[in-house]
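One structure below.
Heads up, one of the protein chains got dropped from this complex, but the rest are sitting where they should.
Per-chain residue numbering starts at 1, and chain names A and B are given in the order in which the chains are listed.
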């Protein structure tokens, strides 16, 4: 007689799993508390019917929803692909090589909306970008979760922390081995945390498809900082980089333009859109020069104030390029301070191509390469100015 | 039909209600059936009809909508035949999964029942392949551009350039107020104008003349139609040309202040120079003097200064000319000199 254990779960939405025991095979099995076990024999009885696993209505509904969502996304995707082909056909382009950029351009062409806000204009995007990510079914029909940390409530998040700890443990073991071999970590490969920061909370939430509390986000940062502080952290560089967001400056700094050459063979770099307060400037710095500065056709005497002149000279003096380059600037809008600031940033940005990395770093530390995004505040109604109020009268 | 109440018969005559005939019939028949039943027994007065006996409420006729056309559109169809002309957006005919708008929490609304997509202008009727077809269709009315007519010859034989704009529309309405503007450009060197005529024309025309390119630009938009504006522009050009050729009697009253260029001999400067050079004799008759080379140079320098504008270069030329006129040395000698 082979005992066939039949699990019957009575009508209950919630099943409590209390004790465990071992089956004949040696596999661990969890026993529900409301469990009826009936031993069946091999007799040809009505119990020869195949064992039916009954699931609760809630689970059924949940699984149904998950399945439907998946199907829905598939359907949307199909629609999108077909729509893309239709669009390519409409525009007379090759559907095989029609990228998302082409799609956007085509939509702009066909539906020239005059709406100011870009988000309010019509768009056509794949469903992954349109619909917020949802988790697929997290457990099977039996109610058995796929993820081993499902019962934490935030499986992906805790998995991530678990991975961090795993990595730390592995690195510790590696370090032990290295110490035994009398080897030290390679200082040149050490990871630099300058110029990037940990993923912000909302991005992380989007990636993990789980809402996070502030304390959990703090725990995430703590764990990763711990990992990075390990001397051999460079071995898991890829893993760490996934969760690092480079700061904007760093991105721009990495793309230093190569100087172009004009008819006389002199290298030059032009920066447009130098903005500061209400001013717009375009600055060209030419190498192999003698220190000529021209602003809107005039010399430095375009600015009557010494402060404005000093602002423009500062990057040149700091990089010691005052006598080596010529500067031509076009500037419109704003007042002397704004214009001077715009030109200063432009000069500093152009000088990156003429100067070595150390000096660029010094410039960055001096704040020459930071775009000052502060704009003048508006005057509010009911007030005399931006912040100033009208005279307060007690009565 | 005999037992139909009177109002029923009148109603049934109206064609509109004939459509609803089957419903009427059923309700009538049911009434007849009931009444037949009740004739056997005492007819009970029913003040409030029971739900079962109430006549079947006319349920709203559910119009069976066909699935949208987009489901069956082939991917390689000819779009210009699907959407031949300007038309407001119709979601069931446009096979694109467009979205537009905001939802407080959730996804942007789709194309069905989206008023925003209908409000926006659309150019589905002017896709690049459609435009190519238009061009192909128009080609048979066009002849190839003559090869000999390059830019130079164009300017030589067709000096007048007329520029107009036409606008495409996203709606069936083709009225565009900007389309009436006509710009006429002509180079003054193409017109035969003597000195007086040119001066008069320039004064009449004012800012419409660009001296650096020698182009006169006339922009007309005062009439509602393009054709009218074009005729007006041509008329303007003709009028300007002929008016500038005429000389009015009051033009002789032109004073030195009205002069558009600096004529040294008519100006005080000439008298000054002559006075200075011929001092102590006063100069009354300024007409019979021969100009020495220094005076010529001075004349050129001061005319340039006045006509071309003052800058360091013209000023320095003036200085040198004056020095020569007054017999002063060119530059400082290096050795010591005592007075």
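Points worth noting:
In this section, a contact is a pair of C-beta atoms (placed from the backbone, for glycine too) under 8 Å apart; a residue touches a chain by one contact, two chains touch by 3 or more.
Please note the rule applied: contacts and distances are computed from a predicted model.
Taken from the listed names "Small ribosomal subunit protein mS29", "E3 ubiquitin ligase complex SCF subunit sconC", "DASH complex subunit DAD4" or "Protein farnesyltransferase subunit beta", the protein name that UniProt assigns to the chain not shown is "Small ribosomal subunit protein mS29". Contact with the chain not shown here comes from a single listed residue; of B:135, B:149, B:163 or B:328, that residue is B:328.
Screening B:65, B:113 or B:268 against the full complex identifies B:268 as the residue touching the chain left out.
The missing chain, though absent from the display, is touched by one residue of A:323, A:378 or A:393; that residue is A:323. Of B:94, B:117, B:186 or B:305, it is B:305 that touches the chain left out of the display.
Where chain B meets the missing chain, the touching residues are 267-269, 272-273, 275-276, 279, 298, 302, 305-306, 310-312, 315-316, 318-319, 322-323, 325-329, 331-339.
One chain is missing from the display, and on chain A it is touched by residues 291, 293, 299-301, 306, 309-310, 313, 317, 320, 322-323.
The rule is simple: only the chains that are shown with their structure count from here on.
Of all the residues in chain B, the ones that touch chain A in their complex are 73, 75-77, 79, 95-102, 107-108, 116-117, 120-124, 127-129, 132, 170.
Residues 76, 79-80, 82-83, 85-87, 89-92, 95, 107, 109-113, 115, 119-125, 130-132 of chain A are the ones that touch chain B when the two sit in their complex.
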